[in-house]
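The structure under discussion appears below in the form of structure tokens.
With one protein chain removed, the remaining protein chains of the complex are shown where they sit.
This part shows subunit A:
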């Protein structure tokens, strides 16, 4: 089931992806690989490993939209905010095809200057804490 994690091109007629993918289990938790969605330098710098979650700041270890997490990117720790996950949530809310995350500072200010990917509208509830982040978002779904 799990294929090798290295980038070796498999000598087969049909090309297969070089990493394993499992179905969404519990939104975002420790060791989840995430996709950084803003235009910060750290998020878009290419590294041989994808950014991974190493801690979720909730009572249970499960991160949903609007929860803070700690990421390991390029050998350093960085806080981030979850803006979309693969797990289906509440009925009228959007479900994204990738676990999206926006890099954040300690005080809640975003690291990047623009968020090109769509953001769920119910994130606007946290107007007070993440108002700067909502201001740089370009598209709401």
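Methods note: contacts are C-beta pairs under 8 Å (C-beta built on N, C-alpha and C of every residue); 3 or more make two chains touch, one makes a residue touch a chain; residues count from 1.
FYI, contacts and distances are computed from a predicted model.
*Asks:* Leaving aside the chains on screen, match the unshown one to its UniProt name from "Tetraspanin", "Large ribosomal subunit protein bL19m", "AP-3 complex subunit delta-1" or "Protein phosphatase 2, regulatory subunit A, beta b".
*Replies:* "Large ribosomal subunit protein bL19m"
*Asks:* Can you say which of A:66, A:94 or A:108 touches the chain missing from this structure?
*Replies:* From the options A:66, A:94 or A:108, the contact with the absent chain belongs to A:94.
*Asks:* Which one touches the absent chain: A:47, A:77 or A:116?
*Replies:* Going through A:47, A:77 or A:116 one by one, A:116 is the residue touching the chain not shown.
*Asks:* Can you name the residues of subunit A that touch the chain not displayed here?
*Replies:* 1, 3, 13-17, 20-21, 23, 84, 88, 91-98, 100, 116-118, 121-125, 139-141
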